[in-house]
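Shown here: the complex without one of its protein chains, the others still in place.
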Amino acid sequence: MTDRIAIAGVGQTVYRRRHSDKNSAELVREAATAALEDANIGLDGIDLIVGGVAPDALAGIHNIDLLSISRPGIPYFRINTGGATGSSALLAGMTWIASGRAKAVLVVAAERMGHATTAQSIFNSIFDPIYEKDISMSTISMVALRATMLMQKYGFTSDHWAGLAARNSAVAMLNDTVDNPRFFTKDQVRSSAVLAWPIHLLEACPTSEGACAVVLMSDPNVGDRKAAWIHGTGALSDTYAMGDRFHRPEGSLVNLVTLERSAAKAYSEAGVTDPLNDLDMVEIQAPFASSEVMAYLGLGLCDGNDAVAFTERAIDGTAGIAIQPSGGPQACNPVSATALIRITEAALQIQGKAGRRQLDGIRRTISTGQGGATQFSTAVILGNERP
Amino acid sequence: MDGTEPLTIPGNWNFSYRYFAGDTATRFFSELRDNSRIMGTRNPVSGNVMVPARTFSDADYVETTEWVEVSNEGKLEAFSIVGTKFPGLPDPPFVLGYVTLDGADTAILNHVTGVDLSDIEVAAQELLKQPRVKAVFKDQREGRITDFCFEVLHDGAEK
Partner (left out) sequence: MNKTKNQAHIYGAAVEMSWMDASQSLTDLIFSGVTAALKDADMTLEAADSIVLGASDLIDGRSLSSMVTAPAAGAYMKDEIRLSEDGLAAASFGAARIEAGESQVTVVAAWGRASEGDPLAVSRAGSDPFLHQPLCISEMDVSAFRLSRWLGRYPDNDASRRAASAERQRRAAGNPHALHSVTAPRDVPYPLREDESCRWGDVVAAMVIGKAPGKVLISGVGHGTDHADLGERDLLEMPALRDAARLSLDAAGINLSDVGLFEIDGMTLSDEALSAEAVGLCPAGDGFRALAERQDINPSGGSEAGWCYPAMGLVRLIEAYQMLRAPQGPDGPRRAMATGLGGGGAQTATAIVLEKT
């Protein structure tokens, strides 16, 4: 990072299964207007809009962003990196500012997956059509494969997955952006249907629609706004082939090498040497409990020997760092927006604007993004002070 | 609003594609169909044998140079037992697994059979032990990845 850049404003719609009362442009407008108001800037002060929309097929409109996010007269492009789309879009906006092409950028990520009456069959069509499409692969099996590996390798049990899911559901009850949050206990998770062992139905994130918007500004333009400053970032891509990640020296399928390295770059930029002590909060783009655990390892919050014990502390809320104070993607996971929501939630906590879910003393945070076949990783560190 | 239900209109996407498998995957599938052999290709930089066969290595960004037949037996690395019916997928329960075949340096995904799925928890405990498995070929092969599946080898076959 070469220049100081801050999040000067954020805006979100409520996230719910279907926003049938709004078309996509109206949904986007709600989040974008809120973010612009929060940043006290008009659209005329915006030099670039970055749209974040993941697979076209979920919305059933090719390039739905052109109809809903772009504005005439303002440079615009769309980022699509699957589940990491939202955070990749934010990083793209930062690049534009750091290059000197913009002073203020509006980043908008919008999800319309409620349009898809068969969302899961779309997720099943993301795989390689030549070697894998015929094997009945699905995103949930992909997660389950990793969860079984974590169980083999570190000794996790189904109780851990259920425990994290239950904790996230309890926390999400305070999150007013989640419409109708679901509360359930560990036992309820364990007795719900097996989607793909060891993943149970109540562990899986619900279908969610909504839009999230962030205004980025370069330092001199932030002025006296109460901003969340970007202290460090990182992003890396992995091979698609999951089968190539079992025996490689860089790390196995459950070691998120790209997240580990993205976080290492962000830590180095932010001067973070001991993440557990130097950071106050993490928001992890983890649609499943096992994905959350892999991120603990990747972020260096624990190591392999300590992974089970750390997870148990995370379930009990005694991990020494705030984890998923929003309830995380297990509470709502609008695919295109989810990684931007992780950053937005961190910004809200830092700015003291998180409402009923506000925690005390949040000064430094890390938010992750994760897309593709656990393949595209991003890490963004925010802080309350100008770096 | 005046109580009118918001309008929804049905839609259905149906785009046709013809995916070109290319020479490498074509040979891989022909070997399955014609010779019941599982073939990989070698990355000349690392020496690794990639299965299924690849034209190039993502990691070293070089073309592969040599075809290598690997064993039909190997180790189950990771698995998932699909327990719920999803649109477009077979009826549950069924097992998917990544298997490293002997002689290969990467794992290949396919269906895993030969385990009693009447109690998923019991089946899972067996599969967590990472058993040895063997590729079993269909009699009627058509040059697709589904020409074979893996079968768990029991009676102390684990090495």
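Miscellaneous remarks
Think of it as A and B in the order they're written, each chain with its own count starting at 1.
Following the convention adopted for this analysis, contacts are C-beta pairs under 8 Å (C-beta built on N, C-alpha and C of every residue); 3 or more make two chains touch, one makes a residue touch a chain.
For clarity, every value in this text was computed on a predicted model and none was experimentally measured.
Screening A:Ala6, A:Val108 or A:Ile126 against the full complex identifies A:Ile126 as the residue touching the chain left out.
Residue in contact with the omitted chain (choice from A:Arg71, A:Lys153 or A:His247): A:Arg71.
Residue in contact with the omitted chain (choice from A:Val10, A:Ala31, A:Ala92 or A:Val215): A:Ala92.
For the chain missing from the display, the contacting residue among A:Val53, A:Ala110, A:Ala307 or A:Ile350 is A:Val53, taking the whole complex into account. Interface residues of chain A with the unshown chain, by the touch rule above, are 1-3, 25, 48, 53-57, 60-63, 65-68, 70-82, 88, 91-92, 95-96, 98-101, 122-123, 125-130, 234-241, 250, 257-258, 261, 371-373, 375-376.
Take chain B: the residues that touch the chain left off the picture are 7, 9, 11, 13, 15-26, 55-56, 58-59, 61, 63.
Here is the rule we go by: only the chains that are shown with their structure count from here on.
Averaging Cα coordinates per chain places chain A and chain B 29 Å apart.
Those residues of chain A lying in contact with chain B across their complex are 20-21, 57, 60, 115, 118, 120-121, 124, 129-132, 134-138, 140-142, 144-149, 151-152, 193-199, 201, 239-244, 246-248, 253. Across the complex, chain A is touched by residues 1, 6, 8, 11, 13, 17, 19, 21-22, 25, 50-52, 54, 58-59, 77-84, 86-90, 93-94, 96-98, 100, 105-111, 120-121, 123-124, 127-128, 130, 144-146 of chain B.
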